[in-house]
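For reference, the structure discussed in these notes is given below.
One protein chain is absent from this view; the other protein chains keep their places.
Now for chain A:
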Amino acid sequence: MSVETRRNLGTVRLPAGFNGLLPALVLIVLFFVVPVLALLLRSVTEPEPGLQNYAALLGDGTYARVFFNTFLVASVVTIVTVLVAFPVAWMLAIMPSALASVVFGVIILSMWTNLLTRTYAWMVLLQRTGVINRTLIAAGVIDQPLPLINNLTGVTIGMVYIMLPFMILPLVGTLRAIDPMTLRAAALCGASPFQAFRRILVPLSLPGVAAGGLMVFVMSLGYFVTPALLGGTSNMMLAEMIAQMIQSLLNWGLGSAAAFILLVVTMALYALQLRLVGARRMSGGL
């Protein structure tokens, strides 16, 4: 360790008990940093040294479409998740605590159920001969089955359902921290309920929305099972493409390059988020 970094560390002030964190740090370096570097190396050395893998990925229409799909799905999923999670989180925040812990239990329990099982359950519900379409047809609402699966709709429904807890939990934390008196004060000053919501509640809840939104967006970027099962081939996302390159085509150079691009984009988003919201407010939100 050079003198300079030593001084830097000094100004940051190592938290008490830093030595206790060392094993974790060693673990992260050994099992995360080193493999990531190996991945980067592979992406510029296989099949031969050079940047041809990156050129192939960025210059090809198919790959561009997969990148676009990935961001489209992640964005749509994040927006819908925020819209669905907000009322749930607000309800949890103002509920009597005994009832709230029961609802929390239900939400957490859904996270413990196997992901594949839950995704298959959606297949049964959403397919053309599935529960939803059959019910609607029997009720005379529609006469042709709605296309709910093998498209963006299916992917969005399946992923929002899986992502909801990751949005609700940080949001409840933020919403609970808001002093209810601020809303009462707004009402006393003549604000309509909607104005109070838009001008008081929404701005104050933003750190929670940002924290949860980022988590959902980043997790969605790397999602594999749900898009593969509920989406169509034209909804292919990056993770599925990478798996294909690594597992069946054995094109590790190209797969590594794609994985590295995904990693860089994710990191960049995270950095942006830190700047916009501020690290302290974000961790406060969590």
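Going forward, a residue touches a chain if its C-beta (ideal position, glycine included) is under 8 Å from a C-beta of that chain, and two chains touch if they have at least 3 such contacts; residues count from 1.
Everything below uses one rule, namely that contacts and distances are computed from a predicted model.
One chain of the assembly is not displayed; among "Family 1 extracellular solute-binding protein", "Branched-chain amino acid ABC transporter permease", "Cytochrome bc1 complex Rieske iron-sulfur subunit" or "NADH-quinone oxidoreductase subunit H", its UniProt protein name is "Family 1 extracellular solute-binding protein".
Checked against the hidden chain, the listed residues A:Pro23, A:Pro87, A:Gly190 or A:Pro203 yield one contact partner: A:Pro23. Contacts to the hidden chain, counted on chain A, fall at residues 19, 22-23, 26, 61-62, 65-66, 69, 127-129, 150, 228, 232-234, 236, 241, 244, 246-252.
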